[in-house]
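Other chains of the complex are left out, but the ones given are in their true place.
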Amino acid sequence: SKQLVLIAGPCAIEDEALTLRIAEGLKEITTSLGCELIFKASYDKANRTSVTSFRGLGVDRGLRVLERVSNEFELPIISDVHDVSQMDAAAAVLDVLQIPAFLSRQTDLLVAAGQTGKPINLKKGQFLAPWDIQHGVSKIASTGNENILLTERGVSFGYNNLVVDMRSLVIMREMGYPVVFDATHSVQLPGGAGGSSSGQRQYVGALSRAAAATGIDGLFWEVHEDPDHALCDGANSLPLKQVKALLQQILEFDAAFKQGGQGDISDD
Amino acid sequence: SKQLVLIAGPCAIEDEALTLRIAEGLKEITTSLGCELIFKASYDKANRTSVTSFRGLGVDRGLRVLERVSNEFELPIISDVHDVSQMDAAAAVLDVLQIPAFLSRQTDLLVAAGQTGKPINLKKGQFLAPWDIQHGVSKIASTGNENILLTERGVSFGYNNLVVDMRSLVIMREMGYPVVFDATHSVQLPGGAGGSSSGQRQYVGALSRAAAATGIDGLFWEVHEDPDHALCDGANSLPLKQVKALLQQILEFDAAFKQGGQGDISDD
Amino acid sequence: SKQLVLIAGPCAIEDEALTLRIAEGLKEITTSLGCELIFKASYDKANRTSVTSFRGLGVDRGLRVLERVSNEFELPIISDVHDVSQMDAAAAVLDVLQIPAFLSRQTDLLVAAGQTGKPINLKKGQFLAPWDIQHGVSKIASTGNENILLTERGVSFGYNNLVVDMRSLVIMREMGYPVVFDATHSVQLPGGAGGSSSGQRQYVGALSRAAAATGIDGLFWEVHEDPDHALCDGANSLPLKQVKALLQQILEFDAAFKQGGQGDISDD
């Protein structure tokens, strides 16, 4: 029943200066609203739709930028790890290691992440039923690491579309782990723009409110200064200057949920 | 931006006394919370899973019971009409005529409903995209009747399951008509209990909160004194004695949405 | 293990002369290939996407045209019945009564159809699991009429799309009733053309072959002289002049299935 944490940042580290400016802007907003922030940016986008898509700065340069964000703004950092070989380097810099949704069944990756002892954010695959994330949890927990977050990011619904089943937030919370709602990836239209995924930024507000009212522990947003010119996921990213108003509203729904009790139907 | 209206009552008119008691209970609750109520009960369940399922009292006796509810508790009444031949009798008693979701494309039924001049609640078929409800709207509006409500009640998601796509509430509201969220039918598992539909009452609270936070004009709940022994839709109906606490909570989310402004992402 | 029956004809009875020409063309083709034919055309399209769509000639004129086809070409006739009030008039002319997919759960319609004593073709709703068609079968069979055919016509798959689950043909055949595959409605894209459904004629051949190889008792095709100018379902209708070559091929797959034994995996 703690206030939700915002996990936010640009999809990819496009360059150092831009990444620092977005981190600074998010830090100001969340500080003014009294909301905890974890900064997220990817150093490598390993599963872009097209082979010619921008992928980021790579492991070494990318982790250096994230380290600078961490030091300069005193922010915890999360980023996704796609390969066992990068786990140690990533764990040395990151505060939370994130498992990409497509890789949520890759046993070696989950076990390697668990073995770092760091908190792990496990994203539920677009092909997984909410109750089946339990098996991914068990893979991580087999290392003795129970510090696990679970993220909903939409489930396959026909072709080139995802749907958010709000029941999944309830089901995953009942497993006893903090649940994050990734609003900006949930409005992606996979492959919907031909050579890249399209997105529906206009529904991020509605789905974020809905998730906060359902009950979540964290909310994830991709944020960019100029989403229409972002090198990655621009169609579903939020413009930095609109974050404050939207977050303020979401926090009201979060408070209403957490103060009011759930009022869910019981069996007495 | 008016407070949401509750549409509630038992799935079917099982008998007159029970129906009156549920109406009385709902009237007390909504009066105490300052919430508008429309009473709903079906006089005939024409599309139950099984031929041996209970169907209700039939048109004549059923409408008489609804008329008594209307007179005794001064409540507006809504019920579903499955056949053109019943339209006039139904329109003489009911304040709102409801088009069942499976029948949402039946042109004659929609036109006949429109021609009564009464408000029409058009339920979106489980097989329809939210933008396609526009064609049903046009069928009704072709009669000159623009007094139309649109209801979301879940969309087919694989076999024996429905999912609520909260984006549909936004899409249908942008068409300019009031939007109702039917929470109790949205948690049905069609055919999930063999000879009848099963349901997941435990998610009604979460989905109702989510819909209120997304933005709705009406909320629909099936309510029964003793859902586990109801003759119809018991598995997804709410127990009467739990309605007040849950509704109170939902109204807070509704107020938060309507006072706060939507805060949705704009294109400036 | 009898050869499959072709059910074919134009979507709607546009006019008498055209309908007779299509019937004559289909009769010639099926006679030359030794394939049984049931002629199908709708006298009223009661659930078109738009209120301004062409609906057909209506019950009286439409049934007269079908009667003329029956007499002139000695063909059995099938057509769909949307309303209990039309059942007797339809049963007086038609050899097989068809229940539209959207109406496959409407108890009164199924019972009234069953009571005519005529063979009933029950189309599986786009929202139904294959095992749940059993409940519709029981509604018809409650009248003592067990002369029932079951038709697969695709299942909802996200928005504006259907998918054919070939497992459903096996599941429905195991219920003991003849199974028809409706290839041309299965390639509809519901609502996909804005004010009407679009379609993918180019997949009718592949899906028909696949269904014949899976094992079916009947195959349904909408056929028109000039599909691109048809008043109904043109996008998914087959051109009459291409029917012979395609049907000849399908009959080879049908024969391969029925002569070869199913070769399915057993549990010995």
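For clarity, chains are labelled A, B and C in written order, and residue numbers in each chain start from 1.
We take it that a contact is a pair of C-beta atoms (placed from the backbone, for glycine too) under 8 Å apart; a residue touches a chain by one contact, two chains touch by 3 or more.
Note that the structure is predicted; figures quoted are calculated from it, not measured.
Here 3 copies of the chain are placed, and the complete complex recorded in this file has 4 of them.
By our rule, only the chains that are shown with their structure count from here on.
If each chain is drawn as a node and touching chains are joined, the picture has every node linked to every other.
Here chain B and chain C face each other with the same set of residues for the most part; over half of the interface numbers are shared between them. As a whole-number value, the distance joining the C-alpha centres of chain A and chain C reads 48 Å.
The geometric centre of chain A is 35 Å away from that of chain B, both derived from CA atoms. Inter-chain spacing, taken between the CA centroids of chain B and chain C, is 33 Å.
Shown for chain A are the residues that touch two or more other chains, namely 157. Those residues of chain C that touch chain B in the complex are listed here as 46-51, 55, 82-85, 102-103, 105-108, 110-111, 125-132, 135, 138-139, 142, 155-156, 159-160, 190-191, 195. The touching residues of chain B, when paired with chain A in their complex, are 155, 157, 163-167, 169-170, 200-207, 209-215, 238-239, 242, 245-246, 248-249, 252-253, 256-257, 260-266. On chain A, the positions that touch chain C within their shared complex are 157-159, 161.
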